[in-house]
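In this view, the complex is presented without one of its protein chains, the others remaining in place.
This part shows chain A:
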Amino acid sequence: MADTAQVIQDERLKKEGLGTRLLRRPELGAIAGFVLVTAFFLYTADGAMFTLSGILNFMTPAAQLGILAIGAAMLMIGGEFDLSIGSMVAFAGLIFGAGVVTLGLPLILAIPLTLMVAAGIGAINGSIVLKTGLPSFIVTLAFLFILRGASLVGLKLASNGSTQLRGIRDAVEGDWLAPLFSGDALGPLFVWLADIGLVETFSNGTPKVTGIPVEIIWFVVITLVATYVLLRTPFGNWIFASGGDRDAASNSGVPVRRVKISLFMFAACCGAIVAIITVMDAGSTDARRGFMKEFEAIIAAVIGGCLLTGGYGSAIGAFFGALIFGMVTIGLTYTDFDQDWFQVFLGGMLLIAVLFNNYIRKRVTGER
(Lines give C-alpha, C1' and ligand atoms only; values in the text may rest on other atoms or scores of the structure.)
Protein backbone atom coordinates (compact mmCIF):
# COMPACT_ATOMS: atom_id res chain seq x y z
CA MET A 1 0.00 0.00 0.00
CA ALA A 2 2.76 2.36 0.94
CA ASP A 3 4.26 1.88 -2.53
CA THR A 4 1.18 3.05 -4.41
CA ALA A 5 1.04 6.08 -2.19
CA GLN A 6 4.50 6.98 -3.36
CA VAL A 7 3.88 6.17 -6.99
CA ILE A 8 1.03 8.62 -7.25
CA GLN A 9 2.90 11.88 -7.39
CA ASP A 10 0.66 14.85 -6.90
CA GLU A 11 1.71 17.57 -9.29
CA ARG A 12 -0.09 20.08 -7.08
CA LEU A 13 2.09 19.34 -4.11
CA LYS A 14 5.05 21.62 -3.76
CA LYS A 15 8.05 20.15 -2.03
CA GLU A 16 7.75 21.33 1.50
CA GLY A 17 10.94 22.65 3.00
CA LEU A 18 12.03 21.79 6.50
CA GLY A 19 11.25 25.37 7.48
CA THR A 20 7.60 25.19 6.47
CA ARG A 21 7.17 21.89 8.20
CA LEU A 22 8.74 23.23 11.40
CA LEU A 23 6.51 26.27 11.21
CA ARG A 24 3.52 23.98 11.62
CA ARG A 25 4.75 22.74 14.99
CA PRO A 26 3.07 24.71 17.79
CA GLU A 27 6.18 24.75 19.98
CA LEU A 28 8.39 26.40 17.38
CA GLY A 29 7.74 29.93 18.64
CA ALA A 30 8.64 29.06 22.22
CA ILE A 31 11.84 27.30 21.19
CA ALA A 32 12.83 30.27 19.03
CA GLY A 33 12.03 32.59 21.94
CA PHE A 34 14.09 30.41 24.25
CA VAL A 35 17.08 30.60 21.93
CA LEU A 36 16.72 34.38 21.68
CA VAL A 37 16.44 34.85 25.43
CA THR A 38 19.41 32.56 26.02
CA ALA A 39 21.45 34.53 23.51
CA PHE A 40 20.41 37.78 25.18
CA PHE A 41 21.58 36.63 28.61
CA LEU A 42 24.73 35.00 27.30
CA TYR A 43 25.60 38.41 25.96
CA THR A 44 24.45 40.65 28.83
CA ALA A 45 24.51 38.57 32.00
CA ASP A 46 27.28 37.68 34.36
CA GLY A 47 28.91 34.38 33.40
CA ALA A 48 27.73 32.87 36.69
CA MET A 49 24.24 32.56 35.26
CA PHE A 50 25.24 29.74 32.97
CA THR A 51 27.29 27.69 35.38
CA LEU A 52 25.60 24.54 36.63
CA SER A 53 24.43 26.14 39.86
CA GLY A 54 23.33 29.26 37.96
CA ILE A 55 21.23 27.15 35.60
CA LEU A 56 19.62 25.23 38.46
CA ASN A 57 19.00 28.60 40.06
CA PHE A 58 16.62 29.66 37.30
CA MET A 59 15.40 26.16 36.48
CA THR A 60 13.90 25.75 39.94
CA PRO A 61 11.34 28.59 39.72
CA ALA A 62 10.84 27.71 36.05
CA ALA A 63 9.94 24.16 37.06
CA GLN A 64 7.54 25.28 39.80
CA LEU A 65 5.76 27.50 37.31
CA GLY A 66 6.18 24.96 34.52
CA ILE A 67 4.25 22.21 36.29
CA LEU A 68 1.33 24.62 36.50
CA ALA A 69 1.91 25.71 32.91
CA ILE A 70 1.63 22.12 31.63
CA GLY A 71 -1.69 21.77 33.45
CA ALA A 72 -2.86 25.08 32.04
CA ALA A 73 -1.67 24.16 28.54
CA MET A 74 -3.47 20.81 28.48
CA LEU A 75 -6.63 22.51 29.65
CA MET A 76 -6.25 25.28 27.06
CA ILE A 77 -5.75 22.77 24.27
CA GLY A 78 -8.97 21.19 25.54
CA GLY A 79 -10.64 24.56 25.10
CA GLU A 80 -10.93 25.73 28.70
CA PHE A 81 -9.17 27.96 31.24
CA ASP A 82 -8.59 27.55 34.93
CA LEU A 83 -7.90 30.81 36.72
CA SER A 84 -8.03 29.08 40.09
CA ILE A 85 -4.83 27.02 39.87
CA GLY A 86 -2.79 29.74 41.62
CA SER A 87 -5.22 29.81 44.53
CA MET A 88 -5.28 26.03 44.36
CA VAL A 89 -1.57 26.04 45.26
CA ALA A 90 -2.44 27.88 48.48
CA PHE A 91 -5.47 25.75 49.20
CA ALA A 92 -3.72 22.46 48.52
CA GLY A 93 -0.82 23.75 50.63
CA LEU A 94 -3.28 24.25 53.48
CA ILE A 95 -4.79 20.77 53.07
CA PHE A 96 -1.34 19.21 52.94
CA GLY A 97 0.01 21.27 55.84
CA ALA A 98 -3.01 20.60 58.01
CA GLY A 99 -2.79 16.93 57.05
CA VAL A 100 0.78 16.45 58.19
CA VAL A 101 0.87 18.93 61.10
CA THR A 102 -2.63 19.12 62.56
CA LEU A 103 -3.70 15.57 61.81
CA GLY A 104 -0.20 14.14 61.92
CA LEU A 105 -0.75 12.03 58.80
CA PRO A 106 2.19 10.30 57.13
CA LEU A 107 2.96 11.44 53.58
CA ILE A 108 1.54 8.26 52.10
CA LEU A 109 -1.87 9.48 53.30
CA ALA A 110 -1.39 13.25 53.24
CA ILE A 111 -0.28 13.38 49.59
CA PRO A 112 -3.17 11.33 48.15
CA LEU A 113 -5.55 13.32 50.37
CA THR A 114 -4.22 16.60 48.95
CA LEU A 115 -4.39 15.33 45.38
CA MET A 116 -7.91 14.02 45.87
CA VAL A 117 -9.18 17.28 47.31
CA ALA A 118 -7.59 19.17 44.41
CA ALA A 119 -9.02 16.77 41.82
CA GLY A 120 -12.42 17.06 43.47
CA ILE A 121 -12.35 20.85 43.21
CA GLY A 122 -11.18 20.56 39.60
CA ALA A 123 -14.12 18.27 38.92
CA ILE A 124 -16.52 20.75 40.52
CA ASN A 125 -15.07 23.56 38.39
CA GLY A 126 -15.42 21.43 35.28
CA SER A 127 -18.91 20.21 36.04
CA ILE A 128 -20.20 23.74 36.60
CA VAL A 129 -18.64 24.90 33.35
CA LEU A 130 -20.06 21.99 31.38
CA LYS A 131 -23.49 21.91 33.01
CA THR A 132 -24.16 25.61 32.62
CA GLY A 133 -22.26 26.29 29.43
CA LEU A 134 -20.81 29.40 31.09
CA PRO A 135 -17.29 30.38 30.04
CA SER A 136 -14.71 28.62 32.20
CA PHE A 137 -13.04 31.99 32.56
CA ILE A 138 -15.80 33.33 34.80
CA VAL A 139 -16.49 30.16 36.75
CA THR A 140 -12.85 29.63 37.65
CA LEU A 141 -12.45 33.34 38.43
CA ALA A 142 -15.00 32.77 41.18
CA PHE A 143 -12.91 29.86 42.45
CA LEU A 144 -9.81 32.05 42.35
CA PHE A 145 -11.38 34.08 45.16
CA ILE A 146 -13.16 31.23 46.91
CA LEU A 147 -10.02 29.12 47.24
CA ARG A 148 -7.83 32.05 48.24
CA GLY A 149 -10.30 33.09 50.90
CA ALA A 150 -10.82 29.55 52.10
CA SER A 151 -7.05 29.17 52.44
CA LEU A 152 -6.88 32.22 54.67
CA VAL A 153 -9.75 31.13 56.87
CA GLY A 154 -8.51 27.55 56.99
CA LEU A 155 -4.99 28.61 57.92
CA LYS A 156 -6.28 30.70 60.79
CA LEU A 157 -8.27 27.74 62.05
CA ALA A 158 -5.38 25.32 61.67
CA SER A 159 -2.80 27.59 63.26
CA ASN A 160 -4.91 29.35 65.87
CA GLY A 161 -5.17 32.72 64.24
CA SER A 162 -1.98 33.15 62.29
CA THR A 163 -1.96 33.01 58.49
CA GLN A 164 1.04 30.77 58.39
CA LEU A 165 1.24 27.11 59.29
CA ARG A 166 4.69 26.09 60.50
CA GLY A 167 6.32 22.90 61.54
CA ILE A 168 5.88 21.02 58.32
CA ARG A 169 9.54 20.17 57.97
CA ASP A 170 9.65 18.54 61.39
CA ALA A 171 6.44 16.69 60.66
CA VAL A 172 7.72 15.08 57.46
CA GLU A 173 11.29 14.54 58.69
CA GLY A 174 12.35 10.97 58.01
CA ASP A 175 9.23 10.03 56.07
CA TRP A 176 10.24 7.53 53.42
CA LEU A 177 8.23 9.38 50.76
CA ALA A 178 9.83 12.75 51.48
CA PRO A 179 12.75 12.40 49.03
CA LEU A 180 10.27 12.09 46.18
CA PHE A 181 8.86 15.54 46.88
CA SER A 182 11.66 17.49 48.48
CA GLY A 183 15.37 18.18 48.31
CA ASP A 184 17.64 17.15 45.49
CA ALA A 185 17.51 14.10 43.30
CA LEU A 186 20.38 12.17 41.73
CA GLY A 187 22.75 13.00 44.59
CA PRO A 188 25.07 10.01 44.05
CA LEU A 189 25.39 10.93 40.38
CA PHE A 190 26.66 14.37 41.34
CA VAL A 191 29.13 12.96 43.84
CA TRP A 192 30.46 10.78 41.07
CA LEU A 193 30.50 13.66 38.58
CA ALA A 194 32.45 15.67 41.16
CA ASP A 195 34.87 12.80 41.60
CA ILE A 196 35.67 12.72 37.92
CA GLY A 197 35.92 16.50 37.90
CA LEU A 198 32.81 17.38 35.90
CA VAL A 199 31.17 19.21 38.80
CA GLU A 200 33.00 21.82 40.84
CA THR A 201 33.68 20.91 44.46
CA PHE A 202 34.20 22.80 47.67
CA SER A 203 37.65 22.45 49.20
CA ASN A 204 36.49 19.56 51.40
CA GLY A 205 35.59 17.57 48.30
CA THR A 206 31.78 17.73 48.46
CA PRO A 207 30.24 18.84 45.17
CA LYS A 208 29.00 22.45 44.97
CA VAL A 209 25.82 21.15 43.37
CA THR A 210 24.48 18.21 45.33
CA GLY A 211 21.76 17.17 42.92
CA ILE A 212 18.87 18.32 40.84
CA PRO A 213 15.95 19.82 42.78
CA VAL A 214 13.06 17.35 42.61
CA GLU A 215 10.70 19.86 41.05
CA ILE A 216 12.86 19.91 37.93
CA ILE A 217 12.55 16.13 37.64
CA TRP A 218 8.78 16.35 38.15
CA PHE A 219 8.59 19.12 35.56
CA VAL A 220 10.46 17.13 32.93
CA VAL A 221 8.53 13.91 33.62
CA ILE A 222 5.14 15.66 33.53
CA THR A 223 6.09 17.38 30.27
CA LEU A 224 7.11 14.09 28.66
CA VAL A 225 4.01 12.26 29.82
CA ALA A 226 1.74 15.10 28.69
CA THR A 227 3.44 15.18 25.29
CA TYR A 228 3.05 11.44 24.90
CA VAL A 229 -0.61 11.57 25.86
CA LEU A 230 -1.29 14.45 23.46
CA LEU A 231 0.46 13.04 20.44
CA ARG A 232 0.28 9.30 20.81
CA THR A 233 -2.91 8.30 22.59
CA PRO A 234 -6.60 8.40 21.71
CA PHE A 235 -7.18 10.58 24.76
CA GLY A 236 -4.79 13.14 23.29
CA ASN A 237 -6.77 13.16 20.08
CA TRP A 238 -9.90 13.74 22.13
CA ILE A 239 -8.27 16.69 23.89
CA PHE A 240 -7.47 18.39 20.57
CA ALA A 241 -10.93 17.58 19.24
CA SER A 242 -12.79 18.81 22.34
CA GLY A 243 -10.88 22.08 22.22
CA GLY A 244 -11.14 22.49 18.47
CA ASP A 245 -14.90 22.23 18.20
CA ARG A 246 -16.93 20.85 21.05
CA ASP A 247 -20.01 19.94 19.03
CA ALA A 248 -18.12 18.40 16.16
CA ALA A 249 -16.09 16.33 18.60
CA SER A 250 -19.14 15.19 20.50
CA ASN A 251 -21.00 14.34 17.29
CA SER A 252 -18.03 12.26 16.21
CA GLY A 253 -18.20 10.20 19.37
CA VAL A 254 -15.67 11.97 21.56
CA PRO A 255 -16.79 11.94 25.23
CA VAL A 256 -16.22 15.68 25.53
CA ARG A 257 -17.51 16.05 29.09
CA ARG A 258 -15.27 13.33 30.41
CA VAL A 259 -12.27 14.77 28.59
CA LYS A 260 -12.79 18.30 29.85
CA ILE A 261 -13.52 17.32 33.43
CA SER A 262 -10.39 15.14 33.47
CA LEU A 263 -8.39 18.12 32.26
CA PHE A 264 -9.76 20.36 35.00
CA MET A 265 -8.82 17.66 37.50
CA PHE A 266 -5.35 17.33 36.01
CA ALA A 267 -4.73 21.08 36.14
CA ALA A 268 -5.86 21.21 39.77
CA CYS A 269 -3.56 18.28 40.59
CA CYS A 270 -0.66 20.13 38.98
CA GLY A 271 -1.40 22.93 41.44
CA ALA A 272 -1.43 20.43 44.29
CA ILE A 273 1.91 18.91 43.26
CA VAL A 274 3.49 22.37 43.19
CA ALA A 275 1.96 23.03 46.59
CA ILE A 276 3.32 19.81 48.12
CA ILE A 277 6.81 20.40 46.74
CA THR A 278 7.08 24.06 47.66
CA VAL A 279 5.48 23.64 51.09
CA MET A 280 7.86 20.82 51.99
CA ASP A 281 10.72 22.92 50.69
CA ALA A 282 9.75 25.97 52.76
CA GLY A 283 8.67 23.99 55.81
CA SER A 284 5.60 26.15 56.20
CA THR A 285 2.61 27.29 54.21
CA ASP A 286 0.82 30.59 53.94
CA ALA A 287 -2.17 32.04 52.12
CA ARG A 288 -0.16 33.97 49.54
CA ARG A 289 1.33 30.84 48.05
CA GLY A 290 0.77 30.66 44.29
CA PHE A 291 -0.38 34.27 44.11
CA MET A 292 -0.87 35.35 40.45
CA LYS A 293 0.58 32.05 39.29
CA GLU A 294 -2.54 31.26 37.25
CA PHE A 295 -1.77 34.17 34.96
CA GLU A 296 1.90 33.33 34.68
CA ALA A 297 1.00 29.73 33.85
CA ILE A 298 -1.41 30.79 31.14
CA ILE A 299 1.16 33.22 29.75
CA ALA A 300 3.75 30.45 29.65
CA ALA A 301 1.25 28.21 27.84
CA VAL A 302 0.48 30.94 25.32
CA ILE A 303 4.17 31.66 24.73
CA GLY A 304 4.38 27.90 24.24
CA GLY A 305 2.00 28.09 21.30
CA CYS A 306 -1.41 27.37 22.85
CA LEU A 307 -4.25 29.17 21.15
CA LEU A 308 -6.65 31.01 23.44
CA THR A 309 -9.47 29.53 21.40
CA GLY A 310 -8.38 25.96 22.13
CA GLY A 311 -7.62 22.96 19.99
CA TYR A 312 -3.99 23.77 19.33
CA GLY A 313 -0.82 23.84 21.37
CA SER A 314 1.80 21.63 22.94
CA ALA A 315 3.24 20.60 26.28
CA ILE A 316 6.79 20.98 24.97
CA GLY A 317 5.89 24.55 24.06
CA ALA A 318 4.63 25.25 27.57
CA PHE A 319 7.86 23.71 28.89
CA PHE A 320 9.91 26.26 26.98
CA GLY A 321 7.44 29.01 27.85
CA ALA A 322 8.09 28.33 31.53
CA LEU A 323 11.86 28.20 30.96
CA ILE A 324 11.74 31.61 29.31
CA PHE A 325 9.80 32.85 32.29
CA GLY A 326 12.26 31.52 34.84
CA MET A 327 15.23 32.72 32.85
CA VAL A 328 13.95 36.27 32.57
CA THR A 329 12.87 36.55 36.21
CA ILE A 330 16.15 35.31 37.59
CA GLY A 331 18.37 36.32 34.69
CA LEU A 332 17.83 40.04 35.12
CA THR A 333 19.52 39.87 38.53
CA TYR A 334 22.69 38.75 36.75
CA THR A 335 22.61 41.84 34.52
CA ASP A 336 22.92 45.57 35.06
CA PHE A 337 19.29 46.09 34.07
CA ASP A 338 16.72 47.25 36.56
CA GLN A 339 14.81 44.13 37.65
CA ASP A 340 11.53 45.86 37.11
CA TRP A 341 12.00 45.52 33.38
CA PHE A 342 10.73 42.01 34.02
CA GLN A 343 7.08 42.88 33.56
CA VAL A 344 7.71 44.96 30.45
CA PHE A 345 9.62 42.08 28.99
CA LEU A 346 6.89 39.63 29.89
CA GLY A 347 4.13 41.70 28.36
CA GLY A 348 6.22 42.09 25.22
CA MET A 349 6.83 38.35 24.97
CA LEU A 350 3.13 37.66 25.43
CA LEU A 351 2.17 40.11 22.72
CA ILE A 352 4.69 38.73 20.25
CA ALA A 353 3.61 35.18 21.06
CA VAL A 354 -0.06 35.92 20.51
CA LEU A 355 0.61 37.67 17.19
CA PHE A 356 2.82 34.81 16.08
CA ASN A 357 0.31 32.14 17.12
CA ASN A 358 -2.46 33.93 15.33
CA TYR A 359 -0.42 34.01 12.16
CA ILE A 360 0.43 30.31 12.49
CA ARG A 361 -3.18 29.37 13.03
CA LYS A 362 -4.16 31.12 9.85
CA ARG A 363 -1.50 29.19 7.98
CA VAL A 364 -2.45 25.86 9.47
CA THR A 365 -6.15 26.17 8.91
CA GLY A 366 -5.64 27.87 5.56
CA GLU A 367 -8.15 30.51 6.63
CA ARG A 368 -9.33 32.22 3.51
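Heads up, the rule we're going with is that contacts are C-beta pairs under 8 Å (C-beta built on N, C-alpha and C of every residue); 3 or more make two chains touch, one makes a residue touch a chain; residues count from 1.
Here, contacts and distances are computed from a predicted model.
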Hidden chain of the complex, named as in its UniProt record, picked from "succinate dehydrogenase", "Galactose/methyl galactoside import ATP-binding protein MglA", "2-oxoglutarate ferredoxin oxidoreductase subunit beta" or "Nitrite/sulfite reductase": "Galactose/methyl galactoside import ATP-binding protein MglA"
Residue in contact with the excluded chain [from A:G29, A:G154 or A:G244]: A:G244
Among A:A45, A:A69, A:L144 or A:V254, residue touching the chain not depicted: A:V254
Interface with the unshown chain - residue positions in chain A: 1-2, 5, 8, 10, 12-13, 228, 232-234, 236-238, 240-241, 244-245, 247-255, 307, 311-312, 361, 364-367
